[in-house]
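Worksheet for the structure shown next.
The complex is shown incomplete by one protein chain, all other protein chains being positioned as in the whole.
Now for chain A:
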Amino acid sequence: MKIRTLRLLAKEGTKNVYKNKLMSFASLATILATLFVLGLVLLIIVNVTTNLEAKKQDLQVKFYLRVDATRLEEEEVALFIEQSRASGVVAEYQYESREQAYENAKKDLKYEALMEGLTPENFAVGYFVTLTNPNDSDQFIAKLKLFSGVDSQWITYPKQELERISGMVRVFNYVALFVIAVLMVISILLISNTIRLTVFARRKEIEIMKYVGANDWFIRFPFIIEGMLIGLLGALLSHLLTSQAYGWIKDGLNTLFNSIKISGLQLVEFGELSIRILVVNVLFGVTIGIIGSFMSVKKHLNV
């Protein structure tokens, strides 16, 4: 097909959106509603996942060197931790020197008598390490055990907690995927039904085109442009609506949390996700519009 013809057909499709106002509106409303729900579901997913991931980040690998570790052994471990941070495996860490451990113990223990005779030298150096990726913990701990200075009995990591959270994230992701899949199927059905109505109303037009000798693409193209434009418009409107609705929900929840004094639940800012949600909306809307038009026209092409 020549560029000139494509331009002509694209213009035709654009005009048709306006000419078939009622049907365009019906399709637009369907796409808008679907994408709005999809947007909110995505935001719930992102929020829950972000909060669960944040909980994972709080989990620390805690380990102590042997009390009798030599300076050299201490320096080896210090170097390893520092290198791990430089390479990005370790996000951050806290170092507890023998002196600090001694002071902390003094503070924690109620009975000073228990501390009698103890000096900082009786305490071990400790590290509290936050890993960039909590799933790397096994590997990290295995490496730590290779150091002679590290007391392998005193490496702790709340693995069960990690597995519980990871399990929750996994289950939640499955549920989310399922919800999205169901939403997609519903929306494809809804939208292709609406477009089918549009196409049905114009089946005579398609028939005439066929009799005059138009090939299938010549007929399909304006409908596809039409579907694409409606999808795009639906996506943009839905993005506006989602951002507004999310703002209200967020404010509402924050007020609620404050009033019942729950803290620690952090709602993601819409701005951070705006582009991603927009991209998903546009891709989804445009694809649905195109597929819907393509499928609905197909039936009427066999004249």
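Quick note on the criterion: a contact is a pair of C-beta atoms (placed from the backbone, for glycine too) under 8 Å apart; a residue touches a chain by one contact, two chains touch by 3 or more; residues count from 1.
Rule of thumb we're sticking to: contacts and distances are computed from a predicted model.
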Original post:
Missing chain's UniProt protein name, "Cell division ATP-binding protein FtsE", "Branched-chain amino acid ABC transporter permease", "Twin-arginine translocation pathway signal protein" or "Ferrous iron transport protein B"?
Top reply: "Cell division ATP-binding protein FtsE"
**OP:** Identify the residue among A:Val77, A:Met209, A:Leu233 or A:Val297 that touches the chain left out of the display.
**Re:** A:Met209
Subject >> Selected residue (touches chain absent from view) among A:Tyr64, A:Phe123, A:Tyr157 or A:Phe218 >> reply: A:Phe218
**OP:** Tell me where the left-out chain touches chain A, residue by residue.
**Re:** 1-2, 4-5, 8, 19, 204-205, 207-215, 218, 303
